[in-house]
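Structure, as structure tokens:
Note that this complex is displayed minus one protein chain, with the remaining chains in position.
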Amino acid sequence: MKNRSTEKERTLKIRRPFGQTILLAAILLIILLVLVETAARTDFVRDALPAPSIASGHKRLDIKLPLLDDLVREEGRIDCIFLGGSDVNASINPDVFSRAYEKKTGEKLICFNFGLDGFIPPAAAVMAKILVEKYHPRLLVWGFSPTSFSDEFKRTTKEIVSRNPWCRYRLGDFNLEGWLTDYSRAYRYFLRFRTWLERPGYFEKLSIRGEKTSKYGYHTAERVKTFTRFKRDEEQESRYRNILSDFNMDNQALAALEKTLRLHSQTGIVLVDIPVHPRYLTLHERGADVYRKSASYIKKRAGQYGVLFISTNRFDLIPRSGFRNISHMNTRGARIFSRWLGRQIGRAVSKGFLALPPRPGTVVSLAGVLK
Amino acid sequence: MTENEIKEKLKTYICIEIIKNKDYPLTDDETMMSGGLVDSFSLVHIAVFIEKEIGVKIPDTDLSVEKMDTINLMTERIMQELK
Partner (left out) sequence: MNVQSLEFFGFAAVVLALYYVLPMKKQNYLLLIASYVFYITLSYYFAIILLLMTLGNYLLGRKIEKEKPGRKWLLVGIGFNLMVFCFFKSAHFFVPEILSFISRLGLHIQTGSLKIILPIGLSFYILQALSYLIDVYREQIPAGNEPANFALYLAYFPKLTAGPIERAQTFLPKLSKQRVVDNKLLSRSFTLIIIGLVRKIVIADTLMQAVPAGLFKNPSDFSTMELVAWVTALLVGIYNDFCGYTNIVRGISGFFGIELSRNFNHPLFSRNFTEFWNRWHITLSLWLRDYVYFPISRALVRRNPSRNNPVNIALPPIVTMLASGIWHSFSPGFITWGALMGLFLVAERSLSLGRPLVPPGKKPPLRQFLGIIVTVSLAITAGIFAFFTIPNALQFLKSLFSNTAWVLPDSRVFLMIIPSLVVDIIQYRGKNELVFLTYPLFIRALLLTVALTAIFLFSQGGIPAPFVYQGF
């Protein structure tokens, strides 16, 4: 009797069978995910669809990352990554570098230019960590201009890296989106689709600007590929003049330098200051002084970690015709600089100033270790 | 008034005044509101017609699809008041 009354008062009255649809949907979901992910990894889909994306909000990062993935997939490894801002993007042709290096050492390096517009030291340092831990390059070349360490620069690029779920995941802050982005190619395709849905001009704008990127990440844009004459940009010059007139080294940028230098235990690190047009340092009377001071500071810090710092601006390396503006080279300048840098680093390696970690999978002989 | 008389009165009024077609084959269970024959405007006229001709006031909140959609439902609602 009592039982019947409780039965009558009960709100929830479930009868079997129950939840069949949900159960079947769960099974189908697993099958569907496996199928979609498998399809996303086939060459057919790879060729048919535009490159996947991590939806960072930084166009060049979204373009270069899948290119790097493709290169690693094609070659089975990546040996050397050039990291930095738009100056690195414009001034290093990995192909030319690699040939020059090979000539010196007899060893072929697979290199990628990961120069990203606006990647000032704090952003570059975070990206350096991500790249080293994910791709295990044997050499990381970090390029910057004398004024990269100025406290005048806005930190937008740092925010891009610190907000992006994938970057956060790679840095150890677990989140579902980041995890999915890292593991699922299908999800990265979805992110590309969603980027288009939300900001249709995002990817197209690059092609409007005529920018194309080689498989080694070299920015072979129309403007850079075809020889571009030096053109004065008053606005740019006045901005740099201001930076030079009131130059202070930024604490966050210096902390970023330390962080990157500490990566030397995991990979070979080279710091290089990217040549600028001679006009750059004469924009303001403090110019040469600023350059000398920041270069000597970086040299000192690099020396403490045993890291090679290649200073370039005291040489007349790049002819004036190798620049398209005061801080960016054109293709001629990039060719000259990449060849020079390849020789320099090749020489450092062959003379033992710079030791690159062995290629993964190489059998290290005891003799080699002892030497 | 009997149920059938009410039905006939309603049908005649609706066919002539609302549908404007005295030959319209209106059945007792044709859904007039959900079928689009009778809208709010016409419903008010029907309600006032019922008030005046049958002497029954149907409250505004009962002028709904649930209670007035067919001749049968209307009659049923009217009979409720008459009893």
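Annotations for the structure displayed:
In order of appearance the chains are A and B, and numbering begins at 1 in each one.
The criterion applied here is as follows: contacts are C-beta pairs under 8 Å (C-beta built on N, C-alpha and C of every residue); 3 or more make two chains touch, one makes a residue touch a chain.
What you are looking at is a predicted structure, and each value in this text was computed from that prediction instead of being measured.
The chain that is not drawn here is touched, among residues A:50, A:76 or A:200, by A:200. Within the complete assembly, residues 8-15, 18, 20-22, 24-25, 27-29, 32, 55-59, 85-86, 117-118, 120, 153-154, 156-157, 160, 163-165, 176-177, 190-191, 194-200, 202, 235-236, 239, 327 of subunit A touch the chain that is not shown. Looking at subunit B, the residues touching the absent chain are 17-21, 24, 35-37, 39-41, 44-45, 47-49, 51-52, 59-61, 63-64.
The working rule: only the chains that are shown with their structure count from here on.
With centres defined as mean CA coordinates, subunit B is found 76 Å away from subunit A.
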